[in-house]
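Inspection log for the structure reproduced underneath, given as structure tokens.
Here the complex is missing a single protein chain, while all its other protein chains stay put.
Letters A, B and C mark the chains as written, and numbering starts fresh at 1 in each.
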Amino acid sequence: MIRVAVAGASGYMGAELLRLLLRHPEVELTAVTSDRLSGEPLAAAYPHLRGLTTLAFHALEAEWLAGVADVVFLALPHLESQKVVPVLRRHRVKAIDLSADYRLRDPNDYVTWYKAAHLDSQGLGEAVYGLPELHRKSIAAASLVASPGCYPVGAILATAPLLKSGLARLEGIVVDGKSGVSGAGAQGRKADPMYLYTEANENVQAYGITTHRHTPEIEQELSALAGSPVRVSFTPHLVPLNRGLFTTASVPLASTLSTVELVSVYRDFYAGEPFVRVLGEGERPTTRAVIGSNFCDVTVVSDPRTGRATCVSAIDNLGKGGSANGVQNLNIVYGWSERTGLDAPPVYP
Amino acid sequence: MIRVAVAGASGYMGAELLRLLLRHPEVELTAVTSDRLSGEPLAAAYPHLRGLTTLAFHALEAEWLAGVADVVFLALPHLESQKVVPVLRRHRVKAIDLSADYRLRDPNDYVTWYKAAHLDSQGLGEAVYGLPELHRKSIAAASLVASPGCYPVGAILATAPLLKSGLARLEGIVVDGKSGVSGAGAQGRKADPMYLYTEANENVQAYGITTHRHTPEIEQELSALAGSPVRVSFTPHLVPLNRGLFTTASVPLASTLSTVELVSVYRDFYAGEPFVRVLGEGERPTTRAVIGSNFCDVTVVSDPRTGRATCVSAIDNLGKGGSANGVQNLNIVYGWSERTGLDAPPVYP
Amino acid sequence: MIRVAVAGASGYMGAELLRLLLRHPEVELTAVTSDRLSGEPLAAAYPHLRGLTTLAFHALEAEWLAGVADVVFLALPHLESQKVVPVLRRHRVKAIDLSADYRLRDPNDYVTWYKAAHLDSQGLGEAVYGLPELHRKSIAAASLVASPGCYPVGAILATAPLLKSGLARLEGIVVDGKSGVSGAGAQGRKADPMYLYTEANENVQAYGITTHRHTPEIEQELSALAGSPVRVSFTPHLVPLNRGLFTTASVPLASTLSTVELVSVYRDFYAGEPFVRVLGEGERPTTRAVIGSNFCDVTVVSDPRTGRATCVSAIDNLGKGGSANGVQNLNIVYGWSERTGLDAPPVYP
Partner (left out) sequence: MIRVAVAGASGYMGAELLRLLLRHPEVELTAVTSDRLSGEPLAAAYPHLRGLTTLAFHALEAEWLAGVADVVFLALPHLESQKVVPVLRRHRVKAIDLSADYRLRDPNDYVTWYKAAHLDSQGLGEAVYGLPELHRKSIAAASLVASPGCYPVGAILATAPLLKSGLARLEGIVVDGKSGVSGAGAQGRKADPMYLYTEANENVQAYGITTHRHTPEIEQELSALAGSPVRVSFTPHLVPLNRGLFTTASVPLASTLSTVELVSVYRDFYAGEPFVRVLGEGERPTTRAVIGSNFCDVTVVSDPRTGRATCVSAIDNLGKGGSANGVQNLNIVYGWSERTGLDAPPVYP
């Protein structure tokens, strides 16, 4: 059994990791940290885990963590992970980071988007972007995996086949993301008034318009796929869901193709992927169909009137958009079947 | 007192008209039709109206309607209104049509998008598109007003200032609409499984991708504003709200302008409008803030990185996106203050 | 025009008062207080009020308030109202208190349930319990009205006819209340994790089991109706609604009566009431039918198997359960029609 720890488990992303790791057949959960909840049993903070674990939260001490785990998931706020990861790596402990700290290749992007220089340039240089559909081989060899953000997973998986195949024109790509509220509290169940039931219920709004920090992450991966710089106009939205993230991308096409032809390109691109389900003409992804799972449902529709393709994807922001995708990375790193611990069907309804 | 009737009041759009008209100080509600509910008291179908009216539903008979009302709101399915309107007009009864039947100027568009030739070309030729912010003067003189669809209201009000001012480039406009579920059942509380609580709750999905019938309506009005043909890539979404419609439009800019400059263009364009609230830099529209009202909250953000503007608007799909906007048209037609009967603040929370 | 102020308007109860008072034809809203938001325009805290008022929040200063208003609504936390009311009364300003501070006749009850002695025994002695259906005449003559709590309104209106008529046995009454989340934040949009969207959504729970402070208020009024002490077993619940409060009471019957007979007793008891709608056999109250209004829908069903009646009522916790009921009290105090400013039909759907 591999010993696994979760650093920063007081938020929803951490909670979802606990849910998945507690029944993962190849690992033993040995430590869970939260400075705020230090000393409390997990089941006190998470009543759904009553009876399922006797672990208690431990304060975040990197050296201690390195001694009790073979691999550590980090669900810390950004800027915090990069303080812990170097310690873990010095002790040859593997790290799967769910924060933004190791996702961007260009250190300058951290200055631009996060207003802070990166503290661990060596780690940054060795980290692998943890989207298996694009970087499976590198992940398998990695000791530091930077699991992607929820919006980037939705946006990249929705459009990757078009960019990789050269079918997309690279200017004028527009991405619209709609996320459930657990995405907002991923690093802590934040009691911001905006996230109160009475405020978020029966409400839809855009936020971070033109400035959301997931933008450079989307652009980095799409640029790599296209082999040429790509800029996207990205707008995230908060919608009244606990879980779920729906992405709608409008991509200009380099030539006229039918929906059937485009779907065929997607089917080829995702052939053999255990967690991407390409839907055919007339089928429509819904977040409902992926809740609680690591699936990404995706399809594409051609619009000859505008010369564009409409690409849509549905994920669980805590699933493929976060913790479950992190567990898929774990499986790849250790050479287990990618479905290990991720075989529970989505929860419906 | 002007005598008002509602034709087709078994759906949510009709129900909202009843709510507004029952307390409109200048009108008397004299007739309400529904073939399905004919003979039933309104309060039996609409328990919220218990004690507020003794009217009963009447079967839809156009000649009879013409005798009991000075003006008729039609909340019928498309293709049905055009059978009733000619009868009303022959009797010099005014009509405010909430269906799609008189919105498109070009009869060919009905063949293309609705798969049916229009039956009342004379009416179509005289109808005025009932968006007061664009056509106030024509509405004031009209006897037949074609009240716009919910998505077009959101999309047009979000982008009109850019198109009218020549600041937009006309190619590559992308519009993403998110509607509450009452929009889907506007012409009848349809018991389609897709609209079941268990299916629509905790779910987001796109539908009508590249084919939604509100597309030509958006394009017609934006083209008129721009003075040149405009095509939009439009994707509607169903989100778990009873009421509310949020629109995010991405518009390429002809030149680089700051957010402050763009907001100023919007403020000028909507100066004096009683129901459009232009939000400034850093403020964000939310559907929460307009529920139950005729308000449209709108703002615009410049994105120099992509050379685009992100334009967002929030309306109540049954309010400014439907029935309340219809009542504003009524007020204009009769020369009353446009706020008459529409002065109740939005419902919060 | 009567000058009206709202003391403590940073919570949902205060917000609802603003919504109602801004369009009440007989009053002018002259002052709104919130220590936390002092100096901010109302529209900054309440985006739905943009364009509807230019008022700003003022710090809570009782002497100042007394100079700018003829009547003051207090939507303060309990224990705070009793500090302000004596000042207002010294200046002969009327007060309609939405807090719990003047609801209980017996000062000892404050010690028992609120763990604090009452500071204004004179005010307490003169205050009238502001439930018009029971105390209309006293309210009309009152200068200090203690508007009831949301659960008591639901529980009392559901059962009053049985207790007043002597049809109820007084032992073994069980009351189960289900409230929307705005009830919890009535005195401030509290950012307690329990009220986060992600926690309250898709969740039902009981709270304050056997200890909720609305219990003595229910018992006081039911005892007065019965002419003999009544104890109730009361359990409040939090359900995922923004607005709405549903009450289910089980009352043992002194003799066997049919549902039709019981409904008839209710119809007699509430004859002429403008805001209580008694539903007949086979009709069922729903919170949906009263949202945004001052209505209470109520019915009763006999259960010969158990010798009990099941009494159910539906209100909007911010409407008849709070602010709208407060406005009804205002109308009574000033001798206006009780429907003044409360004539908007419920919002549906």
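Assume a contact is a pair of C-beta atoms (placed from the backbone, for glycine too) under 8 Å apart; a residue touches a chain by one contact, two chains touch by 3 or more.
What you are looking at is a predicted structure, and each value in this text was computed from that prediction instead of being measured.
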Would you indicate which residue among C:Leu131, C:Leu225, C:Val239 or C:Val265 is in contact with the undisplayed chain? C:Val239
Contact residue for the chain not shown (choose from A:Thr30, A:Asn242, A:Thr259 or A:Gln328): A:Asn242
Taking the full complex into account, find the residue in C:Thr53, C:Ser165, C:Ser264 or C:Thr310 that is in contact with the omitted chain. C:Thr310
Contact with the hidden chain, among C:Ser165, C:Thr286 or C:Thr340, goes to C:Thr286
Where chain A meets the chain that is not shown, the residues are 12, 15-16, 18-19, 22-23, 46-52, 182, 202, 242-243, 277, 279, 283, 286, 288-293, 295, 297, 343-349
Considering the whole complex rather than only what is displayed, give the residues of chain B touching the chain that is not shown. 12, 181-182, 185, 189-193, 195-202, 240, 242
Contacts of chain C with the absent chain, listed as residue ranges: 172, 174, 176, 178, 198-199, 201-207, 209-210, 231-233, 235, 237, 239-244, 246, 248, 250, 252, 284-288, 291, 301-303, 305-306, 308, 310, 312, 314, 349
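Rule of thumb we're sticking to: only the chains that are shown with their structure count from here on.
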Counting C-beta pairs in contact, which two chains come out on top? A-B
When centres are defined as mean Cα positions, the distance from chain B to chain C in whole Å is 36
Centre-to-centre distance between chain C and chain A (centres being mean Cα positions), rounded to whole Å: 46
At least two other chains touched by the same residue of chain C: list those residues. 12, 182, 202, 242
